[in-house]
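What you see is the complex with one protein chain gone and the rest in place.
After this line comes subunit A, so read on.
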Amino acid sequence: MMRAGFADPVLDAQACFRAVLEAMARPGRVHRVAAPPEPPAPLAAAAAAVLLTLADADTPAWLDAGAGAEAWLRFHAGCPLAASPAQAGFVLACGAPPRLAALAQGTEEEPHRSATLILQVKALEPGAGWRLTGPGIEREHRLLVEGMPPDFPAQWAANRAGFPCGVDVILCAGDRLAALPRTTALEIG
């Protein structure tokens, strides 16, 4: 049986969007999705909520979460599924993520036409781990992310060097989320 999406599609999507907007505006701050949907495994609450909030018929999505999750997303968001991560506006990775450089980067004139990578990780903890600096951060935010590929900081440095082009990342763990816009500098703390 198809599992439920947002209980209140209008207000739950609004609350989730504000969490994502705040997360993107203050990189490294961890937010909780208050009223998440009930996605099929391995999709967790926050990642599923972000997709339902932002994806629709205009945004091809690519995900590695299996046929159950794809059918769930197709039903609730109505978004087309991209054949490869490079063609997707939203890329959701539950397992090993595709390389950032393999995703849509946008162009120098239209850097907003880049992919958003939704990365489902094991845990997100503020106050320890990476040292983040850049727009949205007064001095320094710290974010501990469990379950990231070991070469992510190197990939991120390359992604940031391509500014204004580049990929933005939304990190999700359970019902928590944080974001890394392409402007954020990441140092291993």
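Convention: a residue touches a chain if its C-beta (ideal position, glycine included) is under 8 Å from a C-beta of that chain, and two chains touch if they have at least 3 such contacts; residues count from 1.
Here is the rule we use: contacts and distances are computed from a predicted model.
Missing chain, UniProt name from the options "Alpha-D-ribose 1-methylphosphonate 5-phosphate C-P lyase", "Alkaline phosphatase", "histidine kinase" or "ABC transporter amino acid permease": "Alpha-D-ribose 1-methylphosphonate 5-phosphate C-P lyase".
Among A:24, A:43 or A:143, only A:24 touches the chain that is left out of the view. Within the whole complex, the absent chain has one touching residue among A:48, A:121, A:137 or A:172, and that is A:137. The chain not shown here is touched by just one of A:5, A:36, A:60 or A:181, and that residue is A:181. Contact between subunit A and the absent chain runs through residues 9-11, 13-15, 17-18, 20-22, 24-26, 53-56, 58-59, 107-112, 114, 116, 135-138, 163-164, 168, 181-183.
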